[in-house]
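Here the structure comes first, spelled out in structure tokens, and everything after it is commentary.
Incomplete set of chains, arranged as in the complex.
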Amino acid sequence: KEESAATPEASEESAATSADEKDSVETMKITVSIASFDNTFASFTMSRMKLFNEEHPELEITYLDAANDAATQVTQIEQAVINGTQAVICLAVDAKQTQPIISACHDANVPLIAFNRVFEGCDTFVGANNADAGRLVAERVGELLNGSGKIALVQGIMGQANTYERTDAITATLKEKYPDIEIVLDGAADWKRDKALELVETWLQSGTEFDAIIALNDDAGLGCQQALAADGKESIPVISINGDPSGINGVNDGILDSTAFQAPFTQADAALEIAMDYIQGGTPTDVFKVDYELITKDNVADYMQFTSLEK
Amino acid sequence: MNSEYILEMNHITKTFSGVTVLHDVTFQVRRGIVMGLMGENGAGKSTLMKILQGVYTPTEGNIMFDGQQLEVSNINQALLKGISMIHQEMSPIPDMTVAENIYIGREPKTKLGFVDEKKLKEMTSELLEDLELNFSADTKMRDLTIANMQMVEIAKAISFNSKLIIMDEPTSAITEREVANLFRIIRRLKENGTTIIYISHKMDEILEITDEITVLRDGYKTGHDLSKNLTQDELIQMMVGRSLDSMFPKTFAPIGEVILKVENLTFKKYFHNISFEVHRGEIVGFAGLVGAGRSEVLETLYGLRHAESGRVYIKGTEVYIKNPQDAINHGIGLLTEDRKASGCFLPLGVKENIIMPTVKQFKKTIFVDDKRIEEEAEKQKKNLGIKATSLEQHIVYLSGGNQQKALVARWLVNNPDVLIVDEPTRGIDVNAKAEIHKKLCELANQGKAIIMVSSEMPEVIGMSDRIYIMHEGEMTGELTRNEFSQELIVKMASLSKAQLNEGR
Amino acid sequence: MEKNNTMSKKFNRFFNEYSIIIIFAVMVAILAVLKPQFIAASNIISMIRQVSLIGILAMGMMLVIINGGVDLSAGAQIALVSVVCSLFAQETQNNLLLAIILSIAMGLFCGLVNGILITGPKIPPFIATLGMTNIAKGMALLFCDGQPIQVENKVILWLGSYRIGSGDWAMPVLILIFLGCALINHIVLRKTHFGKKVYALGGNEQAARVCGVSVEKTRICVYLLLSLYAAIAGILISGRVGAGATSNGIEYHLDAIASCVIGGVSMKGGVGNVLGVVVGVLIMGALQNGLNIMGVSPYWQQICKGLIIIVAVVADTMKKGSDK
């Protein structure tokens, strides 16, 4: 179906690109556009990609930071396409704001790999699904509280996809499976440790009781835990999402109850491998789904390898 | 209907947060005359005029203008009623042209409703020609000298074609030539039926140009008469409540050794080869027309600008003054000509304003000695009779004259060997002026040297022991006290050195 | 001789006023040498399109800055309008006109509040608009409940992404709107009473007041105009990315302010012209584009961006200073 979308100019362009690259036929130009570098998961996967790049020197990877602005991301990818990139890996600022990206790639016949955040119209989706993460942590809370109790929810930056997709899944799962669990406190920590710390400190003062905290990312989860510890309430479990090195360490040290792990290495490696496959004329899979896995005290040992970059 | 008076302000009282600054003042102006308004600093002249303009509302009293009750609540309404004003504090818009400054918000329009730049320029050029001003309509305001900026303000007020023009100290920043020019225009406006209220501290001017004079003192009206019936002494009596001993209380101090000597100071853009010397106990005047570069010479000497060449000696040793700190350390002080731009710290108190250049000396261990500062400031406040509610009062709320006194106090505290004063009495009343002159003489008597730049001929002649005259960046002459004469100074100020030599 | 002199004076004045153009040219030349793709037609068009939205906002921002203020809430206003416009375009069965009117009204409301706060109780612009930032963000979140709203309306999408003509030089509608805004802004500033008043007010508020300029009205209008430009940008950004979201354009005000200052607008007020600002905007665009094209790593991009903002302004001030 993509062939039909290709315009005459686009094929001219790709012809020009291949002419450009006669001397170094092997080079593969890949563009990685990331919603925001200012985030632990993104920078971690990016570091992993750089490592991958060392093993595959034929890759010429350009990393682009969209700084959480959809319009910037659209432009960056359009420009990358114009400038002859051969594959685009895109961690979208927002799944609903990707239409121009899709058209840009399809018009120029450049494979578009949705990374970590699925959107309709991509060629391949590599990643985990935020909704799974939400479901996983909600179920964990349900188990911990035996189906009834009060919890607090620490969200990320309001209005961002990671925030509302995870939150929606959490509320939906709780409603469906554990109707007796109530979210009594709800606040935004903007993914930050210090904000989460302040938020929970204040909640502890407010007199509203709660039995567990769900934080939408590990950094915030660690901040929550710190506030609890300072108040002698370590026993209140904190469940978070991402499985960043600090999160895994947190579970290992018994600071966090659990975190939903989304295998950043697997995602990073897979995205690049699939991009290479596309460029070399292969027909990779449409979906490379990484399932979120819940890391708890019981299985954390298996995940300690993911706290550092080395393979 | 067409009453004899164009303006009747009846029983005006104005109170600012409990302080009454105008007490039951009745001020009536006949149609088509020039009415002088006089009074010491802080007497309430500007306040009365601002009431007329709608800037302040009177606490009590009513105003009739042109046969009707005047009800204005802002300047715009006053302008529409036919009242315009030249404000005491100039406020140019530095990055706009002269034309734009004059006609802001009422530029001529083209048919499409856009600003008609060509017509705007024409109108302005006509106006400038009329005032015999020789700069073009599209000069940026920031490129004008203070005097020319003042002339633009005058042009602006005239351009409204108002029935009543208020001039609040229009001549405080201009020299004789422009003053004559202004008077010519005032006379013509009068012929055309415009009424003018003229506020000034300069006796001779007031007596020359006005038909009637009203005097205020501490917010009360203390006198009103036809100008031809009044003498300077009577005026002073009305303003101050007593007569002054003399206008220029000049005393002669013994002249000592040379304390400051300047050789061939050059800053091509402003002045060339300026040499002069100043002795202890001497008051040296710097005369010249507007834009002669006097301020620039002295600012350069003070380290505010950097000369291209030239030498400066203090007490016989050559010094290099790179910045004002150096100047202060070498015992030089400077009272600048622009109170607002480079004098007052407007948001700070009177006390801070007085001690700033000297603050380093008030030291107790590593901290400042607030008690001594307080004492010193209080002493100066009494010494100069600064009218302020307290030492903490922000200087922005003081009248111009009192601000100037505070700035003089600043250098009395610092007590430099050489004090440069640039237009030290611009815009201040006779009484304050006399006090400042007295202080300058006292300093000279203590063996200090004073350099005084002034565009007021009587002041230079009255106060100086010696006068240097400048013309367009060059020194055209030096006169000692027995050679002083107004004609000679004017001649030397308006001709270049070459022209003077030719004439000889 | 005389004539020659005035000619060279005019020339000098031009370069004084527009020295930033030279800086821009140097920058483009360097980038072109390093990476020839940089000056390919398609890249140039793409680069200009990238900064069009910031450019439109910068037109409003320059009015505010020339007037002696600043507006930190402009980015949040874009987000708010973007959300409201997408929402109404959806809710009212795609009655486009109504959606546009309502969303512009929303933007103007923010501008009005800013203007009133700044002129009435005389709150410093920095603080009034900082408060407004929070309010606008909160309202945007309330309207969309934190979720982006898909734009289905063809016209809005067309405005945001269509290109007129074909080939490399096909002209995006966005750029045309940007240039249109720049032209209108130029006329407003240079040819109308209002424009003169804006400069006067920024140059010396007291003087303007004394001349009978209604300071309050003019100032409120300036903030309203900025909000109008922000609203336009807000509608366009929805079309550009295909959805209204609270993150849309949320930080554009910073780039807009930087563009204005790079383009010679003085933060002290009273000085600035549209051509300069347009060049300032292009510099920001060329910078971002150039760094991406050269594959500078993102961390270094941050540093480079900071450095170049500073260098551009320093170079410009130096250039101007040296002529004094």
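Should a chain be cited, it is by its letter among A, B and C, assigned in written order, with residues numbered from 1 in that chain.
FYI, a contact is a pair of C-beta atoms (placed from the backbone, for glycine too) under 8 Å apart; a residue touches a chain by one contact, two chains touch by 3 or more.
Since this is a predicted model, take the numbers as computed values, not measurements.
Each chain type appears once in the view; across the whole complex the copy numbers read A x1, B x1, C x2.
Assume only the chains that are shown with their structure count from here on.
Under the stated contact rule, the graph of chain-to-chain touches is a line, running from one end chain to the other without closing. Farthest from subunit B, judged by the mean position of CA atoms in each chain, is A. Of the two chain pairs considered here, A-C and B-C, the higher C-beta contact count falls to A-C. Of all chains displayed, C has the C-alpha centre closest to the centre of the whole protein C-alpha set. Annotation: 70 Å between the Cα-based centres of subunit A and subunit B. Centre-to-centre separation of subunit A and subunit C, using mean CA positions: 32 Å. Subunit C has its Cα centroid 43 Å from the Cα centroid of subunit B.
Chain contact summary for the complex, subunit C toward subunit B: residues 187, 190-193, 195-197, 199-200, 203-204, 206-214, 270-271.
Listing the residues of subunit A that touch subunit C in their complex gives 9, 34, 37, 46, 60, 62-65, 67-72, 74-76, 78-80, 82-84, 93-94, 96-100, 103, 158-161, 163-164.
Of all residues in subunit B, only 74-76, 79, 85, 87, 89, 91-96, 100-101, 104-107, 109, 113-115, 156 touch subunit C in the complex they form.
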